[in-house]
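The structure under discussion appears below in the form of structure tokens.
Here is subunit A:
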Amino acid sequence: MAYKYELDPERCKGCGLCTAVCPKKVLDMADKVNSKGYFPAYQKNPGDCVFCTTCCMMCPDVAITISETEAA
Partner candidate 1 sequence: MGKVFQKPEAMSSNHTHYCPGCTHGIIHRLIAEVIDELGIMGNTVGIAPVGCAVLAYNYFECDFQEAAHGRAPAMATGIKRVRPDLTVFTYQGDGDLASIGMGEIIHAANRGEKFTTIFVNNAVYGMTGGQMAPTTMPNQKTSTSPFGRDVESVGMPMKVAELLSALQTPAFITRQTVIKPKYITRTKKSIKKAFEYQLANKCFSLVEVVSTCPTNWGMTSLDAIKWTEETLLPYYELGDKKLPE
Partner candidate 2 sequence: MGKILMKGNEAIGEAAIRAGCLNYFAYPITPQSEVAEYLSKRLPEVDGVFLQAESEVAVAYMIFGASGAGERVFTTSSSPGISLMCEGLSYVACAECPAVYVNIIRGGPGLGGILPSQADYFQATKGGGHGDYRLIVMAPDTVQEAVEMVMRAFPLAEKYRNPVMILGDGLIGQMMEPVEFPDHLKTEPSNKNDWATTGMDTRKSKTKNIVKSLFLDPAELYKKNIILKEKYDIIKEEEVMYDTYNMDVDYKMLIVSYGTMSRVCSTAIDLMKADGFEVGMLRPQTLFPFPEKEIFAAAQKESVKMLASIEMSMGQMVEDVERSVKGTRPVEWYGKAGGEVPTPEEVIEAVTSMYNKECA
């Protein structure tokens, strides 16, 4: 089963909570602001992501979604 990880930079307010809880240190803050002037989080090391949804749970803005895709 393959998963698709999406972090919507426009929904993110750059609070950083997700980066603090990711067990695999996948997430970091970007250095370019989104349209609202926040530095959004992004997957710095996407390969290490195990799709555990911890970041999704911690995000106050539902900026992160994980969905299933057909086996690539």
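Simple rule for what comes next: a residue touches a chain if its C-beta (ideal position, glycine included) is under 8 Å from a C-beta of that chain, and two chains touch if they have at least 3 such contacts; residues count from 1.
Keep in mind how these were chosen: all candidates are chains of the complex that A comes from, given by their letters.
These figures come from a predicted structure and were not determined experimentally.
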item	value
Of the listed candidates 1 or 2, the one touching subunit A in this complex	1
Interface residues, subunit A side, partner candidate 1 - complex	1, 3, 11, 13-17, 20-21, 38, 50-54, 56-62, 64-68
